[in-house]
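Step one of this worksheet: look at the structure below.
Yeah, one chain of the complex is gone here, protein chain that is, but the others are all in their spots.
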Amino acid sequence: MSEVIYMGEKNKKLSEKIEELSGEKITLCEQCGICTTSCPMADDMDITPAGIMRYSQIGDERVVDSEAIWICASCFTCTVRCPRGIDLAKVAEALRELNLRKNVDHIDVNHLDEELNELPAIAVVSALRKFTS
Amino acid sequence: MQKFPYYPGCTLKQTAKNFEKSAIASARAIGIELVELPRWNCCGAVSSLTSDEIMRHVAPIRNLVRVQQMNDEGMLENEYRLITLCSMCFNVLKRSNMVVTGDAEMLHTINQFMDTEPDYEGTVEVMHFLEILRDVVGFDKLRARVKKPLKDLKISPYYGCTLLRPKEVGIDDAEAPTIMENFIEALGGEAVDNPYRSLCCGSYHTVGENKKIVAERTYKIINAARRNGADVIITSCPLCAFNLDNRQKLTKEMHPDFEYMPVLYFTQLMAIALGKEEDAGLEDNFVDPRPILRERGFLGVKQ
Partner (left out) sequence: MKIGVYVCHCGGNISDVVDVEKVAEFASRQPDVAVVRSISHMCSESGQRAIIDDIQQYNLDKIVVSACSPQFQGETFKKAVAKAGLNPNMVVMANIREQSAWPHHDEPENATEKAKILTAMAIEDIRKKEPVEKVTLKMGKNVLVIGGGIAGIQASLDLANAGFNVYLVEKKPTIGGHMAQLSRTFPTEDCSSCILSPKMADVAEHPNIHLMTYSEVLEVNGSIGNFNVRILKKPKYVDEDKCTACNKCTEVCPVSVPDEFNLGMTMRKAIYLPSSTAVPHSHVLDEDACLGLKPLACGLCSQVCEADAINYDDMPQYINLKVDTIIVATGFDIFDAHLKPQYGYRKYRNVINALEMERIIVEMAEGHVIRPIGKDIAFIQCVGSRDAQVGNLYCSRICCMYATKLASLLKRMDPSREVYVFYTDLRAFGKGFEEYYRTAQELGVKFIRGRPGELAEDPESKKVVVRVEDTLTRKIIEKKFDLVVLSVGLVPGEGTVKIAEMLKLPRSADGFIKEAHPKFRPVDTPVEGIFVAGCAQGPKDIPDTVAQASAAAARAMSLMNKGEYEMSPIKAFVHEDLCDGCGLCVEACPVDAIKVAGVAEINVAVCKGCGACISSCPRNAIDLRIFSNEEVMAQVDAALRDKKPGEKRIIMFADDMCTYTLADGVGTAKLKYNSNTYIIRVPSSSRVTPEMMVRAFEKGADGIFLGECEAAVSPYPDTLKVIEENVKKAREMLARAGIEEDRIQYSPFVTVMFKKFVALANKMLRMAEKYGDIPEEKRRRLGMEKVIYHE
């Protein structure tokens, strides 16, 4: 069974929102996939980084709900490799923010299996900034 | 002593005390005094990457204002090169500095927002301590100061992400860096290749449920180092250090074939090489580096 995506106003709006929030021109992506095999986290993602770009281009909501955008650790490897010069780390950040700005946290820091003070402060601070609103 | 302003950041006062201690002692041994910024604050650890979050630059920039104040108040003599040790703090401070100095309007907004502070004038240059060693001190001069060359010690440099990327922030070529290798050679050690030297360790995934991601990276990075004959790994990031060092425990649980390898801050080896072993803080590392260092004759010779 093939899925048909009926492109509507919603798709256009989402693409525009991602572009605005990331400040990146996502239509520039030529889908070469270099980001995917540069990404150290790609194996743990439900959508590949190039897939994230494609879903963003067509404005498919599923990219906002994906796990992949949370797996991205902002390591910037894709950013330094993209032949079109797109800063994909910014696109992933924009997609996370689309969730966080609905006041939905991705982790619950009050219920961790380790004491916060055993972890490096930068680990906790960055996790809070990336995963909570 | 040449005085430089120095930004420690939170983690150097917490899980990475040995980083700070060894760095201050090493710097002193080569004639550099790290003068800690008064009233510094947390930089935020990661830069906000969305186009609209101007306010997230306030915390980093406030620290840069301190550098101006130190110069204004005579604590420093016209020294605006701010030294950082933690790679993540380095990245955040440098990035914010670049963003606001390249955008007059944003600088103005931020200055207005920090109305109780003096205006930031864009005069500070954020540098990593490794850059100071390469560009200000020079690796040749460092080599000349070495008292105990780390002869035959095979060291795998681990750059991680934030020293190198993005390109405009990085201190070396993002794809083919050499600064750590040259540093190792200056200490008399042998740098071994590691194809994963700039592979992300998993970073803040160490917090919470996804720490297995980190353990997998640790497995990959340390095994590659071992395959290439490394005795130890060095890094300059307290988060990478935690992930590569402390998370070896989890790695071992997941991969029984895994063998521990010491992970040190680059300054810890530097302190040893410069004869400041007592300040190297080796007792704080999770995987104890002392057995191998002692075995190779780098420790305890003075006693």
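Going by the order they are written in, the chains are A and B; count residues from 1 in each one.
Following the convention adopted for this analysis, a contact is a pair of C-beta atoms (placed from the backbone, for glycine too) under 8 Å apart; a residue touches a chain by one contact, two chains touch by 3 or more.
Just so it is clear, the structure is predicted and the values come from calculations on it, not from any experiment.
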| item | value |
| --- | --- |
| Neighbouring displayed chains - absent chain, whole complex | A, B |
| Option touching the unshown chain, where A:R84, A:H106 or A:R129 are the choices | A:R84 |
| Sole residue of A:E20, A:D43, A:D105 or A:E118 that reaches the chain not shown, by the stated touch rule | A:D43 |
| Residues in chain B touching the chain absent from view | 173, 175-176, 195, 227 |
| Chain A, residues in touch with the chain not shown (by the definition above) | 30-39, 42-43, 47-48, 50-51, 77, 80-85 |
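In the analysis below, only the chains that are shown with their structure count from here on.
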| item | value |
| --- | --- |
| CA centroid of chain A to CA centroid of chain B, Å | 27 |
| Complex contact set, residues of chain A against chain B | 20-23, 40-41, 44, 71, 73-77, 79-80, 87, 89-90, 93-94, 97, 107, 109, 112, 114, 117-127, 129-131 |
| Touch list for chain B against partner chain A, complex | 9-11, 14-16, 42, 44-46, 48-52, 86, 88-89, 161, 164-167, 174-175, 198-200, 202-210, 213, 217, 238-239, 241-242 |
